[in-house]
Every structure is written in structure tokens, then in C-alpha cells.
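Note that one protein chain is taken out, while the other chains of the complex remain in position.
In order of appearance the chains are A and B, and numbering begins at 1 in each one.
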Amino acid sequence: MILPVVLWSDILIFALAIAVGLFVWQVRKNPLAKARWRTVFENKVGVTSFVIILFYVLISLVDSLHFREPLPQLEGENASDKVAYSSEVKSVLDLVLVNLEEGAETTYSAPFALYSFAKENMTAEDGTVYRDFPRLENGGSHLADEADHLWDIFGKSIQAILVGLIIGFIPVALHMWLRKRAGNTEDYIPWNVAYGTFIALVVISTWILMVSEYYHILGTDKVGQDVLYQSIKAIRTGVLIGTLATLVTLPIAIVLGISAGYFKGWVDDTVQFIYTTLSSIPGILLIAASVLLIDVYIETNPEAFNLTILRSDFKFIALCAILGLISWTTLCRLLRAETLKVSQLDYVQAAHAFGVSHSGVIRKHILPNVTHIILISVVLDFSAFVLAEAVLSYIGVGVDPNMHSWGNMINAARSELSRDPSVWWSVTSAFILMFTLVLAANLFSDEVRNAFDPRTAKGN
Amino acid sequence: MARVHLGDKHVTQEDIDNWKSQRGYDKPLFVNSERSGLDVVTDTIFFDKSIRLLAFDFGKSDEGRSIANDIEERMWPSLALQIPTFIIGIMVNICFALIIVMFRASLFEFAALTLCVGMLSISAVFYIIGGQFFFSKLWNLVPISGYLTGWDAIQFLILPIIIGVIAGVGAGTRLYRTIFIEEASKDYMRTARAKGVSELNILFKHLLPNGMIPILTSVVVVIPTLFMGSLLMESFFGIPGLGSYTLDAIQAQDFAIVRSMVFLGAVLYIIGLLLTDISYTLVDPRVKLS
Partner (left out) sequence: MTMTDTTNQAPLLTVRNLRVTAGSNALVKGINFEIFPKEIFALVGESGSGKSLTSLSIMRLLPEALTISHGEINFKDTKLFTLTETQMNTVRGRKIAMIFQEPQTSLNPVQTIGAQLKEVLELHQNIQGNALQAKLVSLLDEVGIPDPEARLKWYPHQLSGGQKQRVMIAMALACEPDLLIADEPTTALDVTIQRQILELLDKLRRDRNLGVLLITHDMGVVSEMADRVAVMQYGEILEQTDCKSFFANPQHEYSQRLINSLPDTKHFIQGEDAETILTVDDLKIWFPKKSGILQKTVGHTKAVDGVSFSVEKGKTLAIVGESGSGKTTTGKAILRLNPIHDGSIKFNGKELVGLSHKQFHPYRRDIQVIFQDPFSSMNPRMTVREIIEEGMVSLGVEPDADKREGKMRALLERVGMLPEHLDRFPHEFSGGQRQRIAIARALAVDPKLIICDEPTSALDVSIRGQVLDLLNDLQKETGVSLLFITHDLSIIPHLAHNVAVMKNGVIVEQGTTQDVMESPQHPYTQALLQAVPKIQTV
């Protein structure tokens, strides 16, 4: 029986998913918001980027179900004795990626390689010692004849793609059939594009999962761990940083920004003073200082962090919180400006003339009018934070080196590139995965902006 | 701090105390009740370290060097890197933005904007690593990192400047384009067309001068902070500027330096804000200095 482990970040990510669900449900009730979101999804780019983002989020969620496996029974123990659990914490995603995780090598190896990247001392049959590239333990170990290498890759790939297509088509066909049955006439979503993206993602995933049983698709790193595995595990880190940090900025920016713009007077002056002061301190320094403080806290409380993963998780959440705490100023400024403008509108004045209370005015008139700014900000901040993580890890104030993250991979990759011949696959892998996510987020945010900005939105 | 500085070797409490008294950390934090008179407040860590900053007395770093001297020495490399990147970056972004505006609602515009989004989705780190890899390692055009004083520095600066400009093209071009598009929809543009002014002249004589107002004011505020250097660029390229100075200080936990740099950063930011207000009055005839 496995022992589930619940990390704080796990709780947060599921709470987030639920919150998003509630938000979507809310939107369905409001026809104006519904119409706006419709424009976002009417667009091919909007749909594609959304599906990709959804895919990443799904991976993160699956990666957030953690557990510990029981250690095998030692001889002489009764079954009824207490079971000892491994100190290694795994997640459900690890089960899926079992091929990638377990087939570790000793050191570097190039993508699809058969041989290790570094020379080792090997003994020949006749007892002489020579240095050569040893054959990999796991990668390509099934291959009998090396000449078949390329054909083998090709063959396995075709196999995997076919399987992927079949797997992908099944839910698509089901969905199409359901749609036809429901006789949906108002088909504004370009479903074909959605299906296409979905199938493409499924095919890629199947290919990765099947081919990785035989090869290290993107090679291995210094300690022999599969690079692709690391990059996929790093998705959760990236997605989490983006969302959690954004979550921290939102309430602060909204409350302060709207108050400053609505109440003006000394409230405005105070808020302006706060954010000007905060902006004047270079951000990196603030982050660095805070991270150091967290480190000190962890060191002085070792009992609370007995597992490595608990420690890195705490550091991680703290980092997200810190990032959020220093980044709210831009959104606050924007909200203040927009609130000032909206307060002048006739219908807000009418509400005052009707004696509507301040909270009523803010809730019913101001908030709905600044939601578009908040939405756009949310998506933009998301990608900014993901990008920032890479930079921070380099400086050394990013996530714990024990945690998988693209930043850590890049950090390690720096010296690797300058080797001769260079080890390029770590950086490339991190780049591809990170770029896809950030690009999808940026494109999606562009669509959201086009749909919600009052000047470009349809129906205005 | 003391532990980090003295190294991981076996450190006794005595060593730590010595280190502290040498640098004035053995005094109380805010109020020194052992002294009398004004010294009650002045012979404290707070006054010693923080208030002195207001007089621009930065004191000494943990190494014992004068921070003020270090700053003076290291600001030149930072400026040598930041100023060209800044100026060239803005000019390139404005040109690209204007070109994109000229081809409104065309395939070119769509392709160009998509390219911009793609470029700004790439972390600066990748640009640096990629740039170093291709230009220095593979093609051997410029040295990877390092620095020499004087005119020799150029060979070390070319790559970081180029990378700095390229990294900023995506976001900058898109932003300026948005500003120009906003100006292009204003009434006076229609008047200019009704006068028979050619499209090219409309772009340069009407759109650009008006568009420069918001652009300039958003740009001026950044100028003073150029002093501080770019932490990222300088450490990747081994340029001994204020950025790497700060970074090294953070990693070495040398708070004296960090404190000074924070203070300097804040001061420069405030100057930037003032400059912005001033530039508004210079550029926009509607605004008077009040």
C-alpha cells in the first residue's frame, strides 16, 4: 500500500484548478463575458494555444499526486509489522514516465546514442585496459546490430506514431459523434483545429513514451539521468511558479489599485508612496535577500523538513510568494489609472446619485470594467514569471537545486556547452519545453486582450 | 555572514566575534545604552551603516576595500555596455515598429508580429547562451567573455550589445507599434491626409513626433538605472561592472555592498522619475512645468 504524500504546493495547485473551474462556471452565467470569451475561442490561434496550455497544466496536475512506495519486506519480519516506506517521494507522473525515469546511465550521452559520451576505462576480454566509449546500459541496449541503428529509430517511431494516432482518434471520434447527436448549430469553435492540436499532442506523447523504452530521446545529463525526463518534470515547477506568483500579486494589486483610484485623496497618496518605494528597490536584490532569510529559517527548524522534498517544496512556495510580493506594482498602477477613468463615467456618477454604497459601486460598476486589465495581466505575468525563474536559478536564488526546473537545467548546462565537443541537449530540451509554454501563454494572452480591450472588442 | 566570509573552515566563536568587531557589527542595532549623549543613537549598527548612506558614505566592504572606490571603478564598464545597448535598442525598435505600421493589415504585418511574440517568449538566458555558443564557440568571431580597459574593450562588448538588442526587440517593437497605432487613429492624422500629405510624410512628420511623446517618457525613466548595469549580462560575459559587483556581493553575502547598491538603485530611480517629469515638459508643448 502506498503512502500518499501531500505537499503544500499540491494543495495549492488543486485549489487553483477548482478556482478556475468556478470562474468558468461564473462566466457562463454572464452573457457579455460569455460573448467576449467566445471571440477568444473563435480564433484558431486562441484554441491551439489554449489546448497546449491545458496539456501542460494537466501534466502538472498529474505530477502533483505524490506518494511513497513501501520498502520490500525484510526477512524475518511479520506481515503485520509496521511497513517502512521509501524516503523517495514519487508522483503519478513518474508512473507514466517509468521508462524515462528508470533507465539511467552513468554519465552524459547524446540523444539516441548507443554509446556513452565520455571515455571510460574498460577491460577487454584478454585483460588489457583501454579507454573507449562504453556501450550504454539502457539506451539502445536492445539493439543487436549497430548498423540497424537508424532503421531501428525510424521503425520504432512509425510504430509509435501509428499507435498515437489511433489513441488520439478515439476520443476525438467520440466527441464528434456526441456533437453531432446534440445537433449543435452554434458551432463557433473551430473544432477541427482543436482536434488537430489534441491529436498532435497525443502523437508526440505516445512517441516519447514508446521510443523512450529503447532510447534516451534527448540524451542524458552529467549523472546519467534522462534529459527529457527532467524537462517534463520541470513543467510542474514552471507552471506552478507562473500561477502561484500571479495569485499572490492579484489581491494586493486589485485592492490597492482600485482603492487608490476610487477613493483618491490620502488613500491614493499612500498607495502611490508604497509602490514608488517598492519599485525603486532593484527587484533581484529583494528576492535575493528574502531567499536568504528563508534559508536561515529552514536551517533553524530542521524537524519540520525531514524529507528533502518537503524542504525544497517550502523554499519553492516561499519563492513564489516573494516573486508575487514584489511584482504587484505594475498591475496596481494600471488598475489605479483605469479606476480613475471609470469613476468619471456617467453611470458611476448616477450610482452615487442613487446613494449606492461604496462597496456596491466598486463591486457592480468598477470591477467589471477593470476585469479585462486583470485578465490580460494574469496571463502576461504568468509567462514573465516562468521566464524569470530561469534567470533567478542562474543567480542562485531560484528554486532549490534538488527540484527539477528549467532554470536549474540551464544553469548546469552553461559549462556543458563550452566542452569540446559540446553537450547541447540539456539546454535545447529545456528551451523547447519552456518556449512552447511561454509562447502559447503569450499568444493566448494576445487573443484575450483583443477580445476584452474595449477598443477592439466586438460589439462595441 | 561572518561564517560565509571566513569560509567553511572550522570557525570558532572567537573568530566570529573578532570579525564582527572589526566591522562594527558588535554594536547594538538601534539604541546603544552604554554610551551617553548623542552617541546613544549614533554608535549603533543602524546609524553606522544605514544613515551614513544618506551622506553617500558607503564605507568599506567585507573585504576591507572602499566601496565608493569600487563603484567609481566599476561603473565605467557597466556604462560602456548599457548605453550602446540602450540607444541602439531604441532606434532599432522604433524603426521596426514604423516599418510594421507602414504595412498595416498585410501578411507582412502578421508575420512580423508573430515573430515579435516568438522572440519575446524566449528567455534572455537563452539568447545569451545561444549567442555565446554560436558566435564565440562555433564561429569564433569574438571572445566568449572577459574585459580589457580602454578601446580594447570593444571586442568584448560587441556580442553582449548585439544580444542585448536582440533580446529586447520582440517586446520593444510590439510596444512602440501599439503606441504608433494608437496615434494613427487620431483625428489630426485624418486632417493631414485631407491636406494631401503623402503617406511617408504623414508617418514621419505627424505620427512619429506625436508617438515619441509616450515613448520618450517611458524610456527616460530607465536612463539613470543604466548605471547599475545588467546583472545577467555582466556575469555571463565576465564584464567587471556594477552588475556583477552586486551579484558577487549577494552570493558572498557581503551586506555592506548590497546595502550600498540598494541605496544607489533607489536614488537613481527617483532621479529617473524626476527626469521623466522634466522630459514631459520639454517634449509636449501642452505641458508646462508647475
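Rule of thumb we're sticking to: a residue touches a chain if its C-beta (ideal position, glycine included) is under 8 Å from a C-beta of that chain, and two chains touch if they have at least 3 such contacts.
Here the structure is a predicted model, which is why all the values come from computation and not from measurement.
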{"item": "Residue among B:121, B:210, B:246 or B:260 that touches the chain left out of view", "value": "B:210"}
{"item": "Touch list for chain A against the chain that is not drawn", "value": "30-32, 345-347, 349-357, 360, 364-365, 368, 459"}
{"item": "Residues from chain B at the interface with the omitted partner, ascending", "value": "104-105, 186-188, 190-199, 205-206, 209-210, 213, 284-286, 290"}
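Here is the rule we go by: only the chains that are shown with their structure count from here on.
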{"item": "In the complex with chain B, residue positions of chain A that touch it", "value": "276-277, 279-282, 284-285, 288-289, 292, 383, 387, 390-391, 394-397, 410, 413-414, 417-418, 422, 424, 427, 431, 434-435, 438-439, 441-443, 446"}
{"item": "Interfacial residue positions of chain B with respect to chain A in the complex", "value": "117-118, 120-126, 129, 132-133, 137, 144, 225, 228, 231-232, 235, 246-247, 250-251, 253, 258, 261-262, 265-266, 269-270, 273"}
